[in-house]
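One structure follows; several queries about it will come next.
One protein chain omitted, others in place.
Naming follows writing order (A, B and C), and every chain is counted from residue 1.
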Amino acid sequence: MAKVTMIQAINQALGLAMERDPKVMVLGEDVGKNGGVFRATEGLLDRFGEARVVDTPLAESAIVGSAVGLAMGGMRPVAEIQFFGFIYETMDQIGTQASRMRFRSQGRFHVPLVIRAPFGGGVRTPEIHSDSLEAFFCHMPGLKVVTPSTPYDAKGLLLSAIQDPDPVLFIEPMRLYRAFREEVPEDWYEVPLGHARIAKSGDDVTVVAWGPMVPVAEAAAEKAGQEGISVEVLDLRTLSPIDTQAIIASVQKTGRAVVVHEAVRTGGFGAEVAALIQEHAFLSLEAPVLRVTGYDTPFPVPSIEDLWLPDAGRLLEAITTVVRY
Amino acid sequence: MAKVTMIQAINQALGLAMERDPKVMVLGEDVGKNGGVFRATEGLLDRFGEARVVDTPLAESAIVGSAVGLAMGGMRPVAEIQFFGFIYETMDQIGTQASRMRFRSQGRFHVPLVIRAPFGGGVRTPEIHSDSLEAFFCHMPGLKVVTPSTPYDAKGLLLSAIQDPDPVLFIEPMRLYRAFREEVPEDWYEVPLGHARIAKSGDDVTVVAWGPMVPVAEAAAEKAGQEGISVEVLDLRTLSPIDTQAIIASVQKTGRAVVVHEAVRTGGFGAEVAALIQEHAFLSLEAPVLRVTGYDTPFPVPSIEDLWLPDAGRLLEAITTVVRY
Amino acid sequence: MKPDKEFPIRRVIDEDGQLVGDRSGVTDDELKEFYRWLVTLRTLDQRAWNLQRQGRIGTYPPFSGQEATQVGVVAALDRMDWICGSYRDWAALAYAGVPLYYPLLNSMGHPVSGNIPDSVQALPVQVVIAAQILHAVGLAWSAKLQGQDRVAVTFFGDGATSQGDFHEALNLASVMKAPVIFVAQNNQWAISVPISRQMNSQTIAQRSLAYNIEGVRVDGNDIIAVFQTLKEVAARVRAGKGPALVEAVTYRLGAHTTADDPTRYRPSDEEARLSHGEPVARLKRYLLGAGILGEEDFQRIDDEAKATVDEAVKTAESYPKSASETVFDHVYQDLTEPLKQQRAAFRQRVAEGGGQRG
Partner (left out) sequence: MKPDKEFPIRRVIDEDGQLVGDRSGVTDDELKEFYRWLVTLRTLDQRAWNLQRQGRIGTYPPFSGQEATQVGVVAALDRMDWICGSYRDWAALAYAGVPLYYPLLNSMGHPVSGNIPDSVQALPVQVVIAAQILHAVGLAWSAKLQGQDRVAVTFFGDGATSQGDFHEALNLASVMKAPVIFVAQNNQWAISVPISRQMNSQTIAQRSLAYNIEGVRVDGNDIIAVFQTLKEVAARVRAGKGPALVEAVTYRLGAHTTADDPTRYRPSDEEARLSHGEPVARLKRYLLGAGILGEEDFQRIDDEAKATVDEAVKTAESYPKSASETVFDHVYQDLTEPLKQQRAAFRQRVAEGGGQRG
C-alpha cells in the first residue's frame, strides 16, 4: 500500500471508476489536458480519451445542466466546479433540477451525478474561491453532500458517491489536498455515505467537524488532552443526510458539544448540528452547544485569512468553556 | 385610515417611495403593464412612466446584476423576482455581487437594492413557485433579509428597506397577500429593520415565526390558550440580521421555545434560531427547542400541500410537548 | 444583416388555407391524422380552461395556437428521440403518447403527471424557464456517447431565449456537436412581455449565427411546413452535422395561464389579426379547399374529439389519489434516516386526521 495525498487518492478513485464503468465520465473547466487546476483529473485524458474526459466551455450552469441530461441518458457524469465559490452560477440546475428530477418524475428518472468542488480556506486564494457554502446544499432535498478529511476517506467516499443513484455534491478541502499522506489501498473500496467517523474518541466533550476542520479539531483535542480534557472528534464525512445517531450517541456519552466549521456563522451547517443535538440529547447536555466558525463577513483577503478562520486555539477556548460551564 | 390588504400596502409603499425619490425605480418580469402577477406594481407604470417601471427580459441574473449596476450608479432599484423559487437563477449576483460590493470596494461602492419576491405555500402553485428559501440568504453576509406578516409591517418594512443603504431581500408571503385587511396609514412611515415584534405576549412558551407562519402561530397560540397554555408569539420580521436579543428575552421569560417555518427542515433558518436560543438561554430552557417545519422533501404538488405544510395542529403538538417536557 | 432575408419564414399553407408552397413529403392520410390530433388537442385545451373555471382543476397553461408546432415537430421524430418541454408543451407530449388525462392531473396537482409513461421518451414538463434546454443537450450528448441513433428535441418559448441557460446550451451543443434540435416557440408573448421588449432583434433564428449552427424560421401555425422542416433538420442533426435552432413563429391565442388576464396588456386588434392564422382553422380550410375532408368529416372528428376528451376528463377525475405519504418516496432511491423518521411522524399525523388547514 502506497502513501498518497488526498488529491492522489481522488485521482485514483476517478481512474478506477472510469476503468470499471464505461459510463463514468468527467467534465468541467480545465479537467482535460491540464488535468484540473489541482491535478485531480491528471492523466485521465490520456487514459480514457476526449469523449470521456471533457474540457467544457466556461459555463457552470451548462456543466451541471448538461450533466443532468447525461445522467438521465444513462451516463455517470462526474462534473467539476473549479472552485466551490463558483457554484452559485449553477445553483438552479442543482437546486431545482438535479436534486428534484427523481421526485418530479416520480421515480422514472434519476440523476446519478457527482459534482466535485474544492473548497475552504488556508491557501490564500483570491476572493470567492475559498468560500464554504455547504449549508446551502444541505438544505436541498434530493441532494447528498459529502466531504472527506483524509486521503483514505476521499477515495472511498468518492467511489461510493459515483456508485450512488442520486446526485452527490462532493466537496474537497483544498488545504488538505497535499497536507499529508496516508496509506490507501490501490484497489477499489468504498466508504459508505451517511456515516460519521470517530476520528478520536474521548469522554468529556464532542467536537463535531468535517472536511478542513477535522485536523484543526484533532489539534485542539491534542492540546485539550494536555490540559486533562478528553475530547471526542467526530468527522461527519456525509453532511446530508446527516448521521444524527452518531452525533447523539457521542454527545450522550460526553454531555458536551462544540461544532466547528469555516463557513460564516449565521445559517451555517453548525446551526443544524447544534439544533439536532439540543433536540435529541437535551437531558444529557451539561452546557450549551457552542459553534466555532467563520465570522459573519465575506471570506477575507489573504492577509486576514488566518485570523478569520477557526483554528485550534479558538476551538480550544470553546472546548474549555463548555467543560467549565 | 383605510383598511388594506398586504398587496395593497406593498403597492402603496412602492408608490410613496417613487414619489419621494426620483432615483427609486422598479424592474422585473411583468411589473409594468401587467402590474406584476400579483399586482404589487399595479398603476406604477401609469404614474411614473416606462423609464422607472421597467418590464425586463426574462432573465433573473440580468435583473439583479443590472440592478447592482444601477444601484452603484446612483439609482435605487427595487427588483422583483416573480416567484422566490426562481431566485436560484440569480444566486451568484446576490451572493457574490450585491452583497459583497461594499466589502470588495472597502466602502467606495454600496448597493442600495431591494429584491422583492413572493414566497411560501398555501396557494396551490405549480412546482418551485412555493419554495421557502430564506435560509440561503441568511447565510450571505452583506445582505439583509426581511419578511412581513401584516399589511402594516409590509408597508413600513418595505419603506425602510428602500431607504437602506445595503441590499435587502424582501420576501412576501403569497398566502397573506389578500388574506386579511388591516388599518394602514396612507402616508409614509417606517418599521425599522432588525427588530422582531411580539405578535402576542405570553408566559409559558415562545413561538418564533415569520412571514406566512405568523398567523399559524397565532392560531396555535389561541388553541393553546384554550388548554391553559400561555404562548408568546414572536414575529421576527427581519431574519438577517437577526434580533437575538428579542428572542432571548422572550425565552428567558418563558423557558421554552418552538420555531416554525415552511422551509424544509434540515438547514432551515429554524436551526439557527434553535442554535442561538440554546446557546444564549441554556440555563433558562426547560425543554429542547423544537422545530415545526416542512419535511425534507421538495415542496409537494398541490394535492399534498396542506398535509405537508406546518399548521396550527402540528405546532400545537410541539407546544404541548415542550410544555409537558 | 437582413434577418428577414436570411431567415425567411417557411410556409406551405397561408392563413386562409391556400397552398402557397410545396406540400411534398406529406400525404393526405398524414394530414387527416394531423387534423384529428389538432382538433382533439384543441378540444382538450378548451375543456381544461373550462374545468379550471369550474374549479375542477387548478391553474392551467393553455397551448391553444401552438398545436401545429408541437404536433408537427413530434411527428417528424423517431420514437426513441428525446423530448424536453415546458409547462405549455402537453400537446407535444400527448401526440408522443402521453395519455390525455395527464395535463389535467397535472393541473389537479396529482404527482403522477410527472411520471411520463416509459413508452414515451420525454422528460416531465419543466417549470423553470430554459432549464430543460440544457437537459436536452446532455441527453443528446449521452446518445452520441453511447452510439444511440437518437436526437433530442427541446421546446421553449420566446421569453426563454433571454435566459443564460439558453445561451450556454446552444454554445455547448455547438462545441460538442450534440444532436439537439432547439425549437423556440415564438408565440410573441412571455406573459405580458411582447417579443419586441424581450429582444431587440427581428428573429430568434438569427441567434444561430452566434453559435455557427443551422437556424431556420418556420410558420408555426402551418403544420405542413413545421413537419417538413423538422424532417429535414432532424435528418441533418441525426447525421452528425451538429445542433440546429428552429424558430416556429406562432401566437398564444389566449391567456398565459388561467390565472392571467391578457386584456390588461395585449391589444385586442393584435389578437384579432394574429388569431386569424391559427393552426386548426387553417388546416381545416386547406383540407376543405383541397377536398381532402368534407363537412361531415369535420363533424365526425369534432364528435370523436369530444368523446375522447370526455373520457380523459372522466379518467382524470376518477383517478386514484396518490397516498400523500408518497411525498417521501422519490426524494432519494432509498429513504434516508431523517426521512424515515419524518415519514413516520407524517403517517401518524395523517392517521389522526391532521393537516386540514388551520
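Going forward, a residue touches a chain if its C-beta (ideal position, glycine included) is under 8 Å from a C-beta of that chain, and two chains touch if they have at least 3 such contacts.
Fair warning: this is a prediction, and the values are worked out from it, not measured in the lab.
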Chains in view touching the one left out:
A, B, C
From the list B:Gly65, B:Gly85 or B:Pro173, which touches the chain that is not on show?
B:Gly65
Looking at the whole complex, which of A:Phe86, A:Phe103 or A:Phe269 touches the chain that is not displayed?
A:Phe86
Per the definition of touch given earlier, which of C:Gln206, C:Gln228, C:Ser322 or C:Thr336 contacts the omitted chain?
C:Gln206
Just the residue numbers, please: which parts of chain B touch the chain that's not shown?
25, 51-52, 54, 56-57, 59, 61-62, 65-75, 92-93, 96-97, 101-110, 141-142, 144, 165-166, 194, 241-245
Please identify, in ascending order, the residues of chain A that touch the omitted chain?
29-30, 32-35, 37, 55, 57-59, 61-62, 85-86, 88-89, 122, 124-129, 219, 265-266, 295-298, 300-308, 311-314
For chain C, which residues lie in contact with the unshown chain of the complex?
1, 6, 162-168, 171-172, 174-175, 177, 197-202, 206-207, 209-213, 242
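Operating definition for what follows: only the chains that are shown with their structure count from here on.
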Provide the C-alpha centroid distance between chain B and chain C, rounded to the nearest whole angstrom.
35
Distance from the CA centroid of chain A to that of chain C, rounded to the nearest Å?
40
Going through chain C residue by residue, note those that touch at least 2 other chains and give them in order.
111, 128, 164, 331, 336, 338-339
For chain A, residue numbers touching 2 or more other chains are 92, 96, 103-104, 141-142, 242
